Every structure is written in C-alpha cells, then in structure tokens.
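Every protein chain of the complex appears in place save one, which is left out.
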Amino acid sequence: MSSSFNGNIKFTIFGQSHSSAIGVTIEGLPSGFEPDMSELARFMQRRAPGRNEYSTPRAEADAPEFVSGIFDGKLCGAPLTAIIKNTNTRSKDYSELKYKPRPGHADFTADERYHGAQDFTGGGHFSGRLTAPLCIVGGLCLQLLKAEGISVISHIAELGGISDRGELCSTDGKNFPVIDDDCGEKMKRAVLDAKADGDSVGGVIECAVLGCPAGIGDPMFGGMENRISALVFGIPAVKGIEFGAGFNAARLRGSQNNDSFAVENGKIITKTNNCGGILGGITTGMPIVFRAAIKPTPSIAAEQDTVDLRTMENAKLTVRGRHDPCIVPRAVPCIEAAAAIAVYDALLEKRKETT
Amino acid sequence: MSSSFNGNIKFTIFGQSHSSAIGVTIEGLPSGFEPDMSELARFMQRRAPGRNEYSTPRAEADAPEFVSGIFDGKLCGAPLTAIIKNTNTRSKDYSELKYKPRPGHADFTADERYHGAQDFTGGGHFSGRLTAPLCIVGGLCLQLLKAEGISVISHIAELGGISDRGELCSTDGKNFPVIDDDCGEKMKRAVLDAKADGDSVGGVIECAVLGCPAGIGDPMFGGMENRISALVFGIPAVKGIEFGAGFNAARLRGSQNNDSFAVENGKIITKTNNCGGILGGITTGMPIVFRAAIKPTPSIAAEQDTVDLRTMENAKLTVRGRHDPCIVPRAVPCIEAAAAIAVYDALLEKRKETT
Amino acid sequence: MSSSFNGNIKFTIFGQSHSSAIGVTIEGLPSGFEPDMSELARFMQRRAPGRNEYSTPRAEADAPEFVSGIFDGKLCGAPLTAIIKNTNTRSKDYSELKYKPRPGHADFTADERYHGAQDFTGGGHFSGRLTAPLCIVGGLCLQLLKAEGISVISHIAELGGISDRGELCSTDGKNFPVIDDDCGEKMKRAVLDAKADGDSVGGVIECAVLGCPAGIGDPMFGGMENRISALVFGIPAVKGIEFGAGFNAARLRGSQNNDSFAVENGKIITKTNNCGGILGGITTGMPIVFRAAIKPTPSIAAEQDTVDLRTMENAKLTVRGRHDPCIVPRAVPCIEAAAAIAVYDALLEKRKETT
Partner (left out) sequence: MSSSFNGNIKFTIFGQSHSSAIGVTIEGLPSGFEPDMSELARFMQRRAPGRNEYSTPRAEADAPEFVSGIFDGKLCGAPLTAIIKNTNTRSKDYSELKYKPRPGHADFTADERYHGAQDFTGGGHFSGRLTAPLCIVGGLCLQLLKAEGISVISHIAELGGISDRGELCSTDGKNFPVIDDDCGEKMKRAVLDAKADGDSVGGVIECAVLGCPAGIGDPMFGGMENRISALVFGIPAVKGIEFGAGFNAARLRGSQNNDSFAVENGKIITKTNNCGGILGGITTGMPIVFRAAIKPTPSIAAEQDTVDLRTMENAKLTVRGRHDPCIVPRAVPCIEAAAAIAVYDALLEKRKETT
C-alpha cells in the first residue's frame, strides 16, 4: 500500500519535494533487458517542469541516475534504484504552511496522518514532483511493451471547457498534446487566461493502449479497470476515471451499449468499443480506452480561507512559490506511465499461468 | 490480484454461478467481534435476487453458512469461511454460449484468458451473483465501522436519464433506494419500459461514508481513491468512478474547486466538499463521497450479433435465461460493501502505525 | 501472513478441529489443469488419521469436496475451494482446557493472541488436522511438478534415537516411510514403547526434490531456503530446518564444505551436495535436500503442571482425548506438500520473468 506498488512488478517511490533526492526502487523487470536510456530521458522530458509558459518555472534536469540493478547496460536481475537529485529547491517559500494548510493540498490531511511529523515543504511526499519516479518505471514498461507490439497513446480530451476533436492518435512529440491543434490553441489560451487571473484550470486526459492481446487481466479485483485505476489514482489531482463509454454508458440502454462481436480478417473484434476494450476485467483485444479527470491546480494566487493549526482559528493564506497554472499537459506522460505499468504487470500475471 | 483482496483484511471470493456453492474466505477481522447475524442477513437481503419485478426471477435464499472462524458466536481469530449454496441453477439455459459469446459479457474474454477451460454456465465466476460474498465481507465491515461511529449511505443518483434529488441521506429500508421517491417512481417506470422492450438500463450510484476521522488513507497507491476504486471495480458492470466533484472538477477553476478550511465547533472542516473528503489520498474528516457508473445489463432479449468460436464466422445469438432489466438497485448495497471494506482496511493501516 | 500463503499461488487454510468443516481456498493454479482426483485421494490418505496403531484413533474420511473452481473435471481459472467436513468430533473432551492450557500446545498462546475468543476445542485452528488442507494444495502441486519432471521424496531420517540408513529414495507406498525397513521396525518399537508409557516421541524427516532445473529461486528473502521454510514451519511441531549439510556445515572448513563443479554428460553438476542443491537461494540443478525436526506430540497421558487462567494459580492437568504417540509418519506427506508448493511457486516466479 501507500507509496509501493506490489504486483508482479514491485516498486516504491521515495522522496519529498525538498529532500536531497527523489527516486524509485523497482523489482521484477526482466534481467537481460537493455533500456534505451535516451528514449527514457526523452519520455521523462515530456513531464519535466520549466519547459514553457504553461508550467512551473522550477527547472529540474530530472535525469535519473541508476545506482543499482544495471550491469553492462542491461538489467542484471537485482533491484533497480534510480535517483533524481533535487537541486533547485527553495524551502523558505513554505515556512508559513506548517500551520496554515493550503486549500486543495494535502497539507492538512498529512498533518493529521503523520501527527505533525510530515515534511511540509513544497508538498513533501505529496508533491506532483513525485510523478517523475513513476515516469521512470512507466518509461521502462513502455519500452518492454513496445517489444511486444503494444503502445500507449493519449491526449488532452478536455481543458478549460474546450474539447479536443478527431480520431485518437499519438500526440507524442507535440509541444501541446492534442489531436486537433486548433483545439489546442484554445486550450492554451484558457490556461493563459487563468494564469493572468492568478487562477488555474483542470482537464480530462484520454488514454488508449493499442495492440494488447485479448485475454489479459483477471476477474474481480484483478480486472484491468482495477489495475489501471490503482495506478492512475496514484497521480496527484486525479479525481475520476472511466473506461470506454464510462459514465455515459450509465445513460444508455443495453442494446445501445453492448458491443457486437464480429470476425474481421480472421480475428474476433467488437464493432464498437463502449466497453473500452475490457469485459469482465479482461481485455477484448480492442484498444483499452480510459479517461482521467484532473482537478485544477490548487495553488492559486488569490488569498484563501484556511485555519491556523496552532490557534485553531480561522485564518487567511496567500500561497507563494512557483506553480503550474495547469498541470494537465505534464500529467499526460504520467497517465501513459501508469497505464503502461498496469498493462505490463497484467501481462506478467498471465504469463506465469501459461505453460 | 484477481479474486483476492489482499490488504490488512484479506479475502478471496470463490464460486461460479452454477458451482455447488459460492462464498468467501476472510482473514484479518478482529477476534472477539460478535457479528449480528440477523443484521447481516438483512443487509444481504437488499442485494438478493427475485425480490421484485425489477430483478431476475432467480430466487436464492442467499443465507451464508459460516463453516469456520466463529466460536460461541464470536470471531475466534481463525479465517472465516462463509458459503452460500447454489440451489436454483438451470445450467441447460447456457449450453449455446460455449461457442457464442454474449455481447457485453465476459464469455469471450474468459475464453481467451482460460483457453477454453472457463465455466461458461451462467457467467461462471464472472456472474453478478459473486457480489453476494462481497456483501458478506462488506456487511461485517459495516458493523465494525458502526462501532467506531462510521456509517455508509448511498442512493441511485441517476437511472435511465432521471436524476435523484435532495440532500444525501440513508436509503436503507426503502424498497427503491432513492432520496426523492417521485424520482424513484420515474426511474422504476424507465426500468419497466426497458423490460417491456426486452432491453435494459444502467445508472449511477452515489455513496458517502460519514463519520470517518481525518487522517485515514495513505499517499499514492494507498490513497482512499485507489483503495475504494480497487474494490468498486470488483463489482461487475462498474465502468467509472469519480470522487467529490470528479469529472466536473476538471471543468472548474482552482478558485472554484478548492475547499476552504474553517473551524466549526472546535473542529476543522471544509466549507465545501469538492474533494469528496479526500486530499492527497487521505481523509479530511468530511464525508467521503463518490459516484460509480453502472452499465446497462448486457443480457437483453433482442437477437444480437456475435461470432461462433468453432467456425470463426459471424453468428446470431438470442440470450435466454433469467436476467435483471436493471441491476442498479441491487448494486447499491454492493457499492456500500465495497466502500465499507476499503475504509475499514485503511483504518487498520493507520492503527498499526500509531503507538 | 497467518493462515494465508501469498506467493504466485495464493491460498488460505481455514477451519478448526471441531468446526463444521476445514478446507482451503486456492488461487493461481493453472486453468485447464485436470487433477487426478484418485491420486490426490491416495496422497491425502498417507496423512489421514486412524489408519494404524501409531496414530490417533480419530477416523476421518478426509475426502475433499471441491465446491468451486472445477468445471468439467478441469481447473476453470476461478478460485478453488475444497472442503473436508468434520464428522467425528468429540468436543466434550476439551471443556477443561478452556482454563488449563496444555503444556506444549498453543492453548495458552492462542488465549493471549485472541484475548480468550479462540476456539479451544481440539486445538482449534492450531490442530494438526489443519495439515489436511495443506496436503490438498501440496497434492495438486505435486501433480503439476510431475508434469515438468520434478518429484518429491522423503523419509523418516530419525525417530526415537534411531536413524534410517541407505540411499535416499521414495518411500511412497510403504506403510512406514523409511528407506531401511529394519530401521523402521526399530522406530515402530520406539513409538509403541512411548505409547505404552503414555508418552510420545519426535523425529527428523528428510526430504528431497528431484529434477528441479538450475536457476529457480531468488536472492535474499526469495531464496529456496526461505521459501521452503516459510511453508514447512507452517506444519505444527516443526522446530528446526536445515538444508544440505546444514548445522554440520557450520562444523566444516570451506575446503570440505564447498561443492566442486564438474561437467557430466554435458550438464553442470556438483560433485557433492553439501549446499542441498541451493546456492545464493537459487537451485543448482542437483537435488534440493532438507531436514525438518519434529518435536514429540505434546499430548501425553501423564499428569502435567499447568496454571488455572481463572485463578492465576498453579494447577494439575491430565490430557484426555485421542492422540498420536508420534506424528512423524503422518507428517511425511505434509513435508512433501510444503516442499512441492514452495518449488512450484518458485517456478512460476521465474516463468513470469522469462520471455
């Protein structure tokens, strides 16, 4: 539980926003696998802060250093530990927050959970910065999946009230990950408008896993929905997830929602994909499709109502520090990472039962 | 993974729709606890089939028999196994389904997962009937939570395009679990309309956990969202989940979505609850609120397109057997069960770290 | 932890000596596998009580009934639950034991663990009877291993001061599982002597896994020693385990204890096997050899010193009921079961990492 994922792959994400380093310890990736480190760096870069006007000016190289588990460029079977040094921290920004929890952040709940011992600087272990180690694991899984013909694509489906349009395709390589760049322009404007107001916006990310064979996943608590959501809700700010037609399926009749089977080129497909490629928790062989709702960044410029934990009285707070007016673009690779881990882990689950 | 939940409480749900019995084996509930068996029976009854015209005519007593783990009326510390005999099975209804997978069901994916060895009668292990054992675990957790002042309430928030109205309150005891009975009447009509058309409808269930203290839950993969969704997606037909403002939060600005803190009667509260009682995965002390999307029952009367797995050709299928035109009312206690297990398990997690 | 084993195979053993049934719920065995039920019954029979003068007169059929997980004679992928009804219980024998814990039994420690709520009749969940479900799991794993050319053999290496002699071979099929039947006769006499004195004897069981390929097992906590001992200590009365030369290795010099490698028929072997077929936790391809120490049955006829938990005063106790003067012969298949589970589970672990 907690900061550990404990499936066929096991990993623990460690570090705080302002500790000397953040990182991840991973077990269960296949020995002999030779990661493409420049491809991993490129993937990490999609999440990295400070790249443009839509994200926090905090610039971190975010280059993982592997201190163990790699020998001669290959995974050697021993646990992999990757570390990212925290270089550009400004802890003094946060001193007031010890007693005045920021609305929408985990300051208050962490204080309750850890009885005041939590690292409150920069959000501590709850910082969005901790998605960097998740992207290390996910980036490696993406490479492993690619070797099996499986890819993960995603885009910003909705942001600031604007919806993306067009057929789902990879947005990797785009500065702003949308299918329709005109929609993207409108979304960017919504972000900049919010920024100008000292405010923030959220959005919805849609993700698809392509090429996954039928028969992956398990019943009940091992379903692909459970597996994917167990990881996706590990990304801060995700407040909802839906698969296929999702909440809209709840508004359809069975005759509309059911996906008919058909044979196409000797392969069984479904004519529609309202189930999001998952029936009974198990893949159909069609794309696994899901959408995740990302709440607006809670750090905003306006003065907000909070409490003073020392005096137990109402108080006012103005959040300082460097923040993203919208974290949705940077969350896109995180969602892909989460999906990749979930799918790769489920593949291993099936593999062990197959003679 | 799979049919086992493996937290501080551990349980495995076993059985198939037409095996000699279904049931559950549970470890980790507190020794000395004396379950109220009539209260449990009453809870199970809310999920039981065959009670009215909205549900399947398959009548099962659904009375759990505890074959182990109880001594002198109390949990004795040893694993608890409860069994529900399958008495009213009609396997011959299903013989055609071996080769013609039903759209919307797990027939095809189970065949792929288990290479043809799956029990295809009545949906096998994928049947909604397997939520009965989940309700045994959940019913016991509800009693344990009650002893700590925590309760779980829910209602049908939406069904067949009709939304429920009014302030969230318990609907336990109602024949049709809605807040506003007028809305309920309209929903029932939508179900009967669908039934008359040989069709089915889905819906959305809203659930709240009341009285849960602040500071429960863990960061990242141990967050309350992760914990609850890991269980809720174990209920067949759930295709989406959202917490607090959920997908709507993605459409708000930070200044609208942030929940201000305030002191009320010496206790810290949030003035709104867009976060659904969860920040950073940890409870705020406000109600934990979530909504689950339930797809329409895939078993419908109309002839459907499918494939014949023997010939790999397109085929037609008319599903026979007894089915619910809408499983949403019966899913309500299942959702409560899932929420209760998640919250009780998270309470244990915190307990062990507290001196 | 506790009554659940949670590896690639997962199972929970449930039941008490005098509950309505005992049994096991298993997940992770391969779908499509067709157990040989008569072979399983034969294996169970080797452990069953009441077969001769060396064991308890309590006669139980010990025939497992599979209530789920099997369809058309094959494992269908869903959890397997097997139940053995408790038919021949005599609970009144045990009433005094509620307050007077038997020396050498778990009565006192269970009372402390469960605060008086434990099922104290017949040893409750701590009864040796609970090894029957372990033998169900183990019996299935033995069949799965056999299909991969792996077998498990064992014998009573020592009993009542008498050591068995000869080269390790299967003793399956023998009424008294020793290599040298003359030694066996002497051992039987030692058991009958103890029985005549109202006393009991313990012994040492030696077990070997043959045909296991090199490269199975994992470093540190996943070593074959850890895996095997984690299961073997689950058998009541086991108080020690050693691998290969074991405690004797501690008395050798490195030059004596090291096993030289050599090539034999194109395969790498070790000329000796002091390491018990395990180096660094991983199999060498030579037989995995271990010995388990079984303490003498604590139930003896003589009056013993104990305490009265009500008055917290010293007290006397004479244990009544039906007991084995020596459980070592019946523990032999249990040890084989434990070894089979450990090895099969480790095979699955490697399988999932292999492309």
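We just call them A, B and C in the order they show up, numbering each chain from 1.
The rule is short, and it goes like this: a residue touches a chain if its C-beta (ideal position, glycine included) is under 8 Å from a C-beta of that chain, and two chains touch if they have at least 3 such contacts.
Quick caveat, the model's predicted, so the values are computed rather than measured.
Only one of A:Val67, A:Ala147, A:Cys169 or A:Ala302 touches the chain withheld from this view, namely A:Val67. Contact with the omitted chain, checked across C:Ser4, C:Ser19 or C:Thr121, is made by C:Ser4. Touching the omitted chain from chain A are residues 2-4, 6, 10, 12-16, 19-23, 25, 27-28, 31-32, 65, 67-72, 74-81, 83, 110, 113-119, 121, 124-125. Where chain B meets the omitted chain, the residues involved are 8, 28, 30-31, 78, 219, 348-349, 351-355.
Interface residues of chain C with the unshown chain, by the touch rule above, are 1-5, 7, 13, 101, 103-106, 108-110, 112-113, 125-126, 130, 158, 160-161, 194, 197, 199-204, 213-223, 225-227, 229-231, 233-234, 236, 238-247, 249-263, 266, 268, 270-271, 274-276, 278-285, 293-300, 302, 304-307, 309, 312-314, 349-350.
In this section, only the chains that are shown with their structure count from here on.
Rounded to whole angstrom, the centroid-to-centroid distance between chain B and chain C, based on C-alpha atoms, equals 39 Å. For chain A, residues that reach two or more other chains under the stated contact definition are 219, 349.
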